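Missing here: one protein chain of the complex. Every other protein chain is in place.
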Amino acid sequence: MTPLSRHPMTLAWLALVAATLTVFALAEGAGGGRFASIGIVLVSAFKVRLVFLWFMELRSGAMPWRRVTETWVAAVALILIAGVLLTGAP
Amino acid sequence: MERLKYLRPCAWTGPVFLMVFIVFWGLFSNNIPPIAADTSAALVADFFRDSANMVRLGMTMAMSFVVFYFIWGLAIAKVIELGIERENNVMSTLALWGAGLTVVPILVSCSFWLTGSYRPEALDDSVLQMLYDMAWLLIDLGYMVTTVQMCAIGIGFLSDEREVPLVPKWFAWYGIWVGFSFIAEVFMPFFTSGIFARHGMLNFWIEFFLWFFWIVGMTYYTLGAISRLEAEARGETVSAGARGTPGMAGASA
Partner (left out) sequence: MVAATRPRAVGDEGVWFFITADISLFAVLFAAFMHARYGAPGLFEDSRQALNTSLGTLNTLILLTSSWQVALAVHAAREGLRDQVLRYLGLGMLVGVGFAVTKAIEYADKIRAGLTMVHNDFFMFYWALTGLHFVHFLVGMVVLGVCLHKARRDPLDARFLIWIESGGCYWHMVDLLWIMIFPMIYLLGAA
């Protein structure tokens, strides 16, 4: 098996950890503003997509699951972003 | 072949149950959708007083026909037992009992609605509200017996070793998933409004209609499975793979 440090799963994990820390930074730094929130949603959607494509191996394009999961990611991101944009200030 | 006798009529009782349930329990008795949980006692009482005869009729019919759910469940359990299981009949037994026990919360809760409609003018508003609440609490929180039935059926059909299984695997998984998703009903007693309340989007509309669709699909596939088992018993090896018919050993060609 490919050595751990070079294994594709490890690289995926590293990307996910980096993205998680990015989200944390966005949340702490920008103090909950609208742009930070949208940024957080987009990075989280990117993370979910990473899990689908790499951990769950949909990169090869298995149908209909690839299309269904991509749609899901897009739909959920849309729902959250729409919510952020439409919701008034407290 | 002898062992498959009666199964087809038993399977057909499922659609009969569903139609009676939707029309008489659901539409006549105002349960599709239920009266909102945050409705005042006065309004609930008005419902029982104004619609007494509709509810009496609705519940009488529902109580009379709910046992068909068990008879239908028997047909499914038998298909699993005769068509798939070999020495172990745990799944078919769980499926059978699950179907039978599902009858209980429905039967008993219908009697509460019926009670509310029997002599509503003599009862306090709060008593009538309690009867309506009691019925819904029972029918919703009795979910687990149906979950057991649906999961046992799913696991039973997933064990099918035929090349073309009696029931497609995705549908077996659909039943397991719906049964598992009923667990959201645990939130129902805590809320009188919102998506988790008895009339809520999740705990009523989604859960109940997922279950109705499952009943329809399960009936369709069960009838198909009975036909295939009959063909196997007659010794016809359907090219799409009847491989060693468990439970049918000794049936004459």
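As written, the chain order gives the labels A and B, with residue 1 at the start of each chain.
As a working rule, a residue touches a chain if its C-beta (ideal position, glycine included) is under 8 Å from a C-beta of that chain, and two chains touch if they have at least 3 such contacts.
Computed from a prediction, not measured in an experiment: that's the story for all the values here.
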**Item:** Residue of B:44, B:150, B:172 or B:225 touching the missing chain in the full complex
**Value:** B:172
**Request:** Could I get the residues of chain B that touch the absent chain, sorted low to high?
**Result:** 158, 169-170, 172-174, 176-177, 180-181, 183-184, 187, 190-191, 194-196, 201-202, 206
**Item:** Residue numbers in chain A that touch the chain omitted from display
**Value:** 1, 4, 7, 9-10, 12-13, 16-17, 20, 23-24, 27-28, 31-34, 36-37, 40-41, 44-45, 47-48, 51-52, 54-58, 60-63, 65, 68-69, 72, 75-76, 79-80, 82-84, 86-90
